[in-house]
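Notes follow the structure.
Excluded from the complex is one protein chain; the other protein chains are retained at their positions.
Our next item is chain A:
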Amino acid sequence: MDHIGVMVNGRRHPLQGVSAHSTALDWLRGIGLTGCKEGCAEGECGACAVLLAMPDDHGGTRWTAVNACLVPVAALDGQEVVTAEGLGSPEAPHPVQARLAEAGGSQCGYCTPGFACSMAGEFYRAGRAAGDAAEPQPADAEDTVDGRADAHHGPNGFDLHALSGNLCRCTGYRPIRDAAYALGEPEAGDPLADRRSRPAPDVVATRLDGPDGRFVRPASLDEALGLMRDEPDAMVVAGTTDWGVDVNLRGRRAPLSIAIERLPELRTLDLGDAGIEIGAALALSEVERRLDGAVPLLAELFPRFASPLIRNRATIGGNLGTASPIGDTAPALLALEARVVLVSAAGEREVDLADYFTGYRETVRRPDELIRAVRIPLPLAGIFAFHKVAKRRFDDISSVAVGLALDLDDGVIAGARIGLGGVAATPIRARATEAVLVGRPWTLETARDAASVLGTEGTPMSDHRASAEYRSLMLGTALLKLHRSTPLTPEGVPA
């Protein structure tokens, strides 16, 4: 297996003797790159962040920060990685490292290499200094009632959300923000900046037979589907953000892991007149960037979905495939009346997302089927919102998530679709509430009546995130909050 290897900080390292369940984090530390730190081993803290050379949308390379603890090192076969050590040295630090150190951005220093990598990813984002927002709609806009200045973008275009997947327990973040906002443009001759204009490494088919399982990256969709048909115990992985948690925290060791996130058939994005089709294996941050606000409800969702470090890897297909009742895409996609395209060696079929979930982490997907894409019908509803209640505003798991979409006709609700997460064994549609809404004017009274019904939908539980009572209350207030943010003009159309 010495033919497989990873380029790290400009040097090729063979992947010898690695297991199919070795994380990039452990492997990097094992080759002496101990700047990569384990803080949580589940993608929450960012102490293990590194940069991957990923394709951008124009044939070049985008330096993409990811959590090394959630990436199987086998998935990096043929790829390029840069760690904090590769950015700079104490004698010749990278600009982000120099700014962090000068500004008092490190105290204990344990999270700092990860911050440096996340910060470098944003430092090298094309269009940053030109003022292009990283996100079409800043998530805080909806929370702001009096147009306060955007607290999350620096004068240099730096989007602080880029750091929201990195936790620091010491500084309180202010000096880290100052360091980020003090960054200039990459200097001429900056090798990582120059690297962006050349293509990202090709995808290579990988076969690794390890002591505790196999890792296979098939060369084609057909090969993937054939493997799935022949080996029903195989675990299909895309962004591996769940894989990492399963491996690190739950000790799960699948006999065969099949990596599908770079298959071209799963990475399409089509904006048609009748609908939008989103490839299941596109990372959420790619979807966000390429949709560029075309689906405003999703634009509200993305910034609230975990953190950029996760969104740079996690996929819509993975989020629907794992079928967690608290996955965030499902409530939004339910409100969008999305359909799931399933493919197997036998062919394709399409399922309404509302019919897709059958039980706790169970779906209609057969073991030999892959989610190829998600289809969103057009036109989109005029009134919409994604509400997520969690302990933290960003980088958190939902207690309750609500996707709302209303079609208004002359101020009267012609159609209503509400998707709920966190209140049942599966994501669900709030059918009873939808029935109350349809045919009535979008008034406070209607919203109140419907909210009282919405508060009874589902069967929420009490757990460490929230009580059942609070979850129910939050369903109702989501509708009231939507009403407040979409007051009707005297002419009966949304303001």
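We adopt the following convention: a residue touches a chain if its C-beta (ideal position, glycine included) is under 8 Å from a C-beta of that chain, and two chains touch if they have at least 3 such contacts; residues count from 1.
Basically, contacts and distances are computed from a predicted model.
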Name the absent chain as its UniProt record does, using one of the following: "Xanthine dehydrogenase molybdenum binding subunit apoprotein", "Aspartyl/glutamyl-tRNA(Asn/Gln) amidotransferase subunit B", "ABC transporter permease" or "Amidohydrolase family protein".
"Xanthine dehydrogenase molybdenum binding subunit apoprotein"
Using the definition of touch stated at the top, determine which of A:105, A:218, A:327 or A:403 touches the missing chain.
A:105
By the document's definition of touch, the residue of A:89, A:220, A:358 or A:456 touching the omitted chain is A:89
Which parts of chain A face the unshown chain closely enough to count as touching?
19, 29-30, 32-42, 44-45, 47, 83-85, 87-90, 93-94, 96-98, 100-113, 116, 143, 145-146, 148, 151, 160-161, 163-164, 166-175, 177, 212, 245, 248-249, 251, 389, 391-397, 399, 463-467, 470, 473-474, 477-478, 480-481, 484
